[in-house]
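With one protein chain removed, the remaining protein chains of the complex are shown where they sit.
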Amino acid sequence: MNKITILIHCTDRSNIIASITSFIANKGGNIVYVDQYVDREQNIFFMRLESEFVSEDFSTEDFKLMFKTDLADTFEMKWRMYSSEKKPKMALFISKYDHCLYDILGRYNSGELNLEIPFIISNHTDLKPIADSFNIPFYHIPVTKATKQEAEDKQLALLQEHNIDFIVLARYMQIISDKLISNYSNKIINIHHSFLPAFVGAKPYHSAYKRGVKIIGATSHYVTEELDAGPIIEQDVTRVSHAHKITDLITKGRDLEKVVLANAIKLHANRKVMVHNNKTIIFT
Amino acid sequence: MNKITILIHCTDRSNIIASITSFIANKGGNIVYVDQYVDREQNIFFMRLESEFVSEDFSTEDFKLMFKTDLADTFEMKWRMYSSEKKPKMALFISKYDHCLYDILGRYNSGELNLEIPFIISNHTDLKPIADSFNIPFYHIPVTKATKQEAEDKQLALLQEHNIDFIVLARYMQIISDKLISNYSNKIINIHHSFLPAFVGAKPYHSAYKRGVKIIGATSHYVTEELDAGPIIEQDVTRVSHAHKITDLITKGRDLEKVVLANAIKLHANRKVMVHNNKTIIFT
Amino acid sequence: MNKITILIHCTDRSNIIASITSFIANKGGNIVYVDQYVDREQNIFFMRLESEFVSEDFSTEDFKLMFKTDLADTFEMKWRMYSSEKKPKMALFISKYDHCLYDILGRYNSGELNLEIPFIISNHTDLKPIADSFNIPFYHIPVTKATKQEAEDKQLALLQEHNIDFIVLARYMQIISDKLISNYSNKIINIHHSFLPAFVGAKPYHSAYKRGVKIIGATSHYVTEELDAGPIIEQDVTRVSHAHKITDLITKGRDLEKVVLANAIKLHANRKVMVHNNKTIIFT
Partner (left out) sequence: MNKITILIHCTDRSNIIASITSFIANKGGNIVYVDQYVDREQNIFFMRLESEFVSEDFSTEDFKLMFKTDLADTFEMKWRMYSSEKKPKMALFISKYDHCLYDILGRYNSGELNLEIPFIISNHTDLKPIADSFNIPFYHIPVTKATKQEAEDKQLALLQEHNIDFIVLARYMQIISDKLISNYSNKIINIHHSFLPAFVGAKPYHSAYKRGVKIIGATSHYVTEELDAGPIIEQDVTRVSHAHKITDLITKGRDLEKVVLANAIKLHANRKVMVHNNKTIIFT
């Protein structure tokens, strides 16, 4: 049996839901999940649909072609189609902080994540032993001002060689170049250690401490050219008090970062996220 | 323009989603919202659908008939259909606590609630001035052991006379008889001041204090014959500490009760709740 | 019996806790509550203490004088002392939104708030009926560009005439002048409808919608000359999704605003808040 996930967006029109579901049914598909959202302000229709095809003759490529010519072109849809048998490939970029790394690899190991991790890239070697203990290939690509361009070329080569689908910056602590961003548009997930848009940029826990907030947060978002301003995938918060020092905020914040990043990874890997106008639509 | 909301559940089958959406489209309806859920354990399909019909010839009654004969009977569906122009009628049952009453009437006044409140019933007269200040008819129906049967007959007569769609027990503090429950099955909403199933029955804040929990909650549920055991619509919680006395729990809990009950009312009034096997499916 | 609450802050020193508690004991006081906090970065000591004096000879004024000369001057303390028999007087400033008003007056009515509300000031007459139904004097002081100065003089006269201790802006929607702020420094409580410091200024729900945040918040803070930048007393948040329109954010936000403002009022009225360096220390 083939299981296909389709993500669609286009201008909203009469009959669009019935047209799509009828098309699938006519091609022998049984729709097992459908969710939709209409942005009424801009009149845009979004849909996520899962369909099963039991026929032995079913060909994903043929179906894709028919979907395009018979349906998508008519409605001028932007769409993506995924076969459930192909797990997405995720590259992990890390630096020196280990909490998100342990968390992701622990989940990976226990089968919680529906994805493959072909390799880890780091600009330092500190965390190589962790990668080793989980048997994930580890590439050390140092980044300095002088070598930044060269480092990125190496990263890009590795990403392309392994057919990487998306990148996770697990506290990577380096600015990503526009070239990498444009190659992986809405496919680079970052974890920022504040409740964005509060405390953009460096040292957000220090800023939160200084402002005297009573709640701190973490935000996972897609990386865009503007720093910490990309589409937000997931956020969470926790309560703090005047008695928490900056180090306490950092410790409490780590627990947020881990869970928020893991949730964002799961949403993306399960193809539940669409992006429009720098905002995400999350189908849960 | 007519706007119709349909709630459906039945045994899951191939093509059911496409069949429903095509049917609607063929009758001239434009589907503006669809959400579905399949209970895989029991193989039951649930759907909530909103459709707009622009034709001047459209008749809700005719459509209902065709829906039944052409679609619902075939799939052996259980279904309900609502016209958006008809607001549901809600009866409020209260006793002596005023916090939920103020909260509901404040929301009602500000236009936040998509419903009508034809009257309030209370077994005491204490809160009549509040009903008066919001211009809602107030019926005092005292309840004693001796008069319980008679009181319920009066309640039932009022409910039927005003074509009440659902009942909200806003801290009514009386056990509802099986007769009333069977007449308004899954249409009587209660607010219980604990995180059910913990602390069923009377004085849950006292029990929570005694057990030394670090979090207290409130639960809104449909009333069934078994006390505090009906399908849960909404729950919320708040953190407490050893330093909170029982009176503190009661005060903090009131804020939970208000918001949890208001959310349950909104979900029910907007026809977003389905009930199956003593559990709710909430389409948001 | 006299019950006294004392708030102290000064440079931290050896023996300061023992010195204070011994002083109280020597004057016949039984300490029933003590909490303290030291800002180690700046070496500042903060304490909140409640003490009971059973002697019939006890005079608050005499005790205050001894406290000053024998203890406070030695340690160069900044301090405040309150007798529990005197409830603080709170003035409510409102405009056209009624949700915080209903909420505060409902709590006031039920005895939840340890304070007096001598009057309500509004720049509009829309909410006068609510004030009337709760029997609170209502002063209509219109504010236009031309009359702003005059209006503030009227406000100030009323505040002083009634010996108002603190002011609550319950969605008052007007910028407070520096003159009023300096007269009631750290005594004017505002509710801002965002998770500060995100979305300072007007229309924060619109900004939150535009940014696509997954969580919205509300913040209660003391008013300072810089807009929405004063010491934060209380914050809370709630989860939202892409499907929430701006009106949904406003409706959900109202529930936050009510609870956050009520909590801030209770903390202030119970003398549990100290302010230092534009941050609050909250003794709970």
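Per-chain numbering from 1; labels A, B and C assigned in written order.
Throughout what follows, a residue touches a chain if its C-beta (ideal position, glycine included) is under 8 Å from a C-beta of that chain, and two chains touch if they have at least 3 such contacts.
Please read all numbers here as calculations on a predicted model, not as lab measurements.
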What are the shown chains in contact with the chain that isn't displayed?
A, B, C
One chain isn't shown here. Among C:31, C:115 or C:141, which residue touches it?
C:31
Footprint left on chain C by the chain that the document does not show
14-15, 17-19, 21-22, 24-25, 30-36, 38, 239
In terms of residues, what is the contact footprint of the unshown chain on chain A?
98-99, 102-103, 106, 109-110, 112, 133, 243, 251, 255, 259, 262, 284
On chain B, residues whose C-beta touches the chain left out of the figure:
37, 40, 195-199, 211-215, 217, 231-237, 241-243, 245, 278-282
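Operating definition for what follows: only the chains that are shown with their structure count from here on.
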Most extensive contact between chains (C-beta pair count)
A-C
Note: chain C sits from chain A at a C-alpha centroid distance in Å of 42
Residues of chain B that touch at least two other chains are none
